[in-house]
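Just one protein chain is left out here, and the rest sit where they should.
As written, the chains take the letters A and B, and residue 1 is the first residue of each chain.
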Amino acid sequence: MQRVVLILSAVLVLFGLSGTLSTVDAQPEDILQAPSSLEEIVQSLATARRNEIPALVENIAELEDLRRRAFLESMLEGQIYFTREEQRVVRAVRIEDQFQISDSLTGEELGLVGTRAVGRVSVNNSLRRNLRLLIAGIDLEDEEPGIRLSAVEYLVSQAATESRELLLQLRSVESDDSVSLAIEEGLALVDLSSEDPLLRSAALDQLSGNLNNTIRNAIRQVAEGDPDPDVQAKAEDALSSIQNKVELYGYVQTLFFGLSLGSVLLLAAIGLAITFGVMGVINLAHGELIMLGAYTTYVVQQTFPNSIEVSLLIAVPAAFIVSGLFGIAIERGIIRFLYGRPLETLLATFGISLILQQLVRTVFSPQNRPVSNPDWMSGQWQLNEVLAFNYNRLYILIFCIIVFALLSLLLKKTRLGIEVRAVAQNRAMAKAIGVRSGWVDALTFGLGSGLAGIAGVALSQLTNVGPNLGQAYIVDSFMVVVFGGVGNLWGTFYGSFILGITNKIMEPWAGAVIAKILILVFIILFIQKQPKGLFPQKGRGMEE
Amino acid sequence: MSRFSKMFEGWRGERQWSAFSPEINSREFIDLSHGTLLYLENITVSFDGFKALDKLDLYIDKGELRCIIGANGAGKTTMMDVVTGKLRPDSGTAFLGQTVNLLNMSESEISEVGIGRKFQKPTVLENFSVFDNLELSLHADRSVKAALFARLTGEQRDRIEEVLEIIGLKTERERIAGNLSHGQKQWLEIGILLIQDPYLLLVDEPVAGMTVQETERTAELLTSLAGERSVVVVEHDMEFVRSIANIVTVLHQGSVLAEGTMNEIQEDPKVKEVYLGSTESSS
Partner (left out) sequence: MQSKSFIIETLQGDTGGRILIAVLLASCLIFPVFNLFVPESSVFHISTYLVTLFGKYLCFALLALALDLAWGYCGILSLGHGAFFALGGYGMGMYLMRQIGDRGVYGDPLLPDFMVFLNWTELPWYWNGFNNFGFAMLMAAFVPGLLAFVFGWLAFRSRVTGVYLSIILQALTYALMLAFFRNEMGFGGNNGLTDFKDIVGFNLQSDVTRAVLFVITGLILIFVYLFCRHIVKSKFGRVVVSIRDAESRMRFIGYKVENYKTSVFVLSALIAGIAGALYVPFVGIINPGEFAPLNSIEIVIWVAIGGRSTLYGAVLGAILVNYAKTRFTAVLPEVWLFALGGLFIFVTLFLPKGLVGFFSDVKEKMRKKA
């Protein structure tokens, strides 16, 4: 417990919280009647005068009662009230015109009371600062290194000069590596503003390349106005090395966003690469098949509201089947009568897309439907101060690559895949050697459509699920397939990622809309130069 | 003259945008002083590693009727694609006469300069009458402006009649081309080439699917055309080739395997080995 005392007292002294303050050894007569338990001090808040409150708060912090932190937090949030009748200190949360009150320490519910029945224990700004420091001080004791770490970071960010002593003391007792590192950084940060140029210089050595925003600002200050030219030059170097690093991570972040966009494009386009690329069918309803996949996710989540965490695992096969069956129905019902008439196919499938859009409007609603992210898809993976990967984007990227790999495998290794490619290359010949081309067509189209459904599941985690979801992706998907080269899955693969990354690289300086326009213009020009896309299929009579 | 046109060729090679260039009738620049009309030298075309043409050398003389034979995939159609500008070879040179570099020109320019091509599958303008087919193919100004205000002159009308006579479709003149028989379509297509007054006619499988009489008629037609112009015929039908050709070229795996009269070819041990042997077994 020695450590507790040491640190807490250091906090209080260094930050000049109160002259009346004491450690455990301090004489008790200073404060009221030397209350011994948390309950008593808390209760005394109800009757305390405004200027007595800071001292009481400090007393609370010194107690070794685990409940004190929660109490101080509530106080910081302005939730500590006292009832006017009983003069009891309570925690109160306003609900419309009433207060929901509960015991300030045990949390026991005490019911609803009118606004007039309670009075607030007043907290002003300087007290708020103290409260934060005290909470940080308590956190410095915590078993959990992460909590200690954020407490250190908070202290460092608060008041650099005063912290030095405290940090030195902390360093002597801290065992956790990352906390120690934070303390070291804090010390260096404090040293940056010391009188001694040597100390400042040493601090710069240590902080060079650090990405923390506070540290970066501190170094910038040194670089802009240090009296010692050597130190200033050093600070400039340190700053530029930090900026280089930030820039580098910025590129990595952009690359990640680009890859993420590419993965979305790939998912959206891969089904099209099958139906358009392999079968030569222009399916303008492809976007709506994606939309159906997204709505399937919604339905799955509505059907099993208690298993959101696994909903996606159910939704992926479900969406594949739903969109796939729709696809097969479209192929058997309409498209098979239109083979060899691409422009007519285009018109008919456009009609289908209109019908499907109106269908979900009628069945569900014209409004967007809420699809929730499971917990494991939310949040982000923070690699450092300036670099973070969103879990949903990361998982979708991985998912997309898995889907692509499985599809390539399917087309390469399975009987269906071989038949699909045979029909694509020479329908008449494939028929002659016994491939049931009608059946293969239906399955291929079903496969492409099912992939669209899977894309819909992924998209439901990124964007709004509404009747127009598909339209937003159809032009992009076609662009990807055309850009990559029709009939070539790898073309689609590279095409998606190239377009995704280019788009994200351009976005910061061109803006999202202009970037999109530029990409479209780029593809239009590219197609002029290379009408068969990135990976053209070459061979005799490819044109006819 | 020749030097000037060479300079011209270089300039043509540089430019990419043909729409703005002045219309050039390059026929004026053709130099046939050496008696050879078409020079193909060292032409290589590869599709994803497969060499459709492999260092092909081929020369066609003025007024010659040449037959080219070869198994499927020997490179016959690819060779025609190169000559007519449909395909750019990876390497090699192709000249019409001494001076006209075919590799710098588009299909329509090559056609303008005097190379006509008949496709394997007869391709005529199905929605128009036989007469219209020939009218649209007349050697005349091909520009948009000319087409907008074109009126047929008496001279042109006579020329059309003349060609109708040659291809034997005089009585069919008002019939819609789509309704002609297979053989008639083939002849009409030859007529379409003929009316452009080409130096060189490339004819891909002219007698495929024809009756015996039609085949004979076609043989007569083609031999009558040679002399005035050069004719290159690609054909599988050996009887037909024997009936019309003086010189036969055998292509094999993208290059010339043998060249000579039909008899010489048949005696050639290389040809026997790779071609005639395989035809017997495959057909």
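The criterion applied here is as follows: contacts are C-beta pairs under 8 Å (C-beta built on N, C-alpha and C of every residue); 3 or more make two chains touch, one makes a residue touch a chain.
Small disclaimer: the values here were computed from a predicted structure and weren't measured.
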Which of B:R142, B:R157 or B:K270 contacts the chain that the document leaves out: B:R142
Given A:Q357, A:N392 or A:N488, the one touching the chain that is not displayed: A:Q357
Residue numbers in subunit B that touch the chain omitted from display: 17-19, 84, 86, 106-108, 111-112, 116-117, 119, 123-128, 132, 135-137, 142-144, 147-150, 192, 196
Residues of subunit A in contact with the chain not shown: 282, 334, 337-338, 342-348, 350-355, 357-358, 361-362, 471, 475, 478-479, 482, 513, 516-517, 520-521, 523-525, 527-529, 531, 543-544
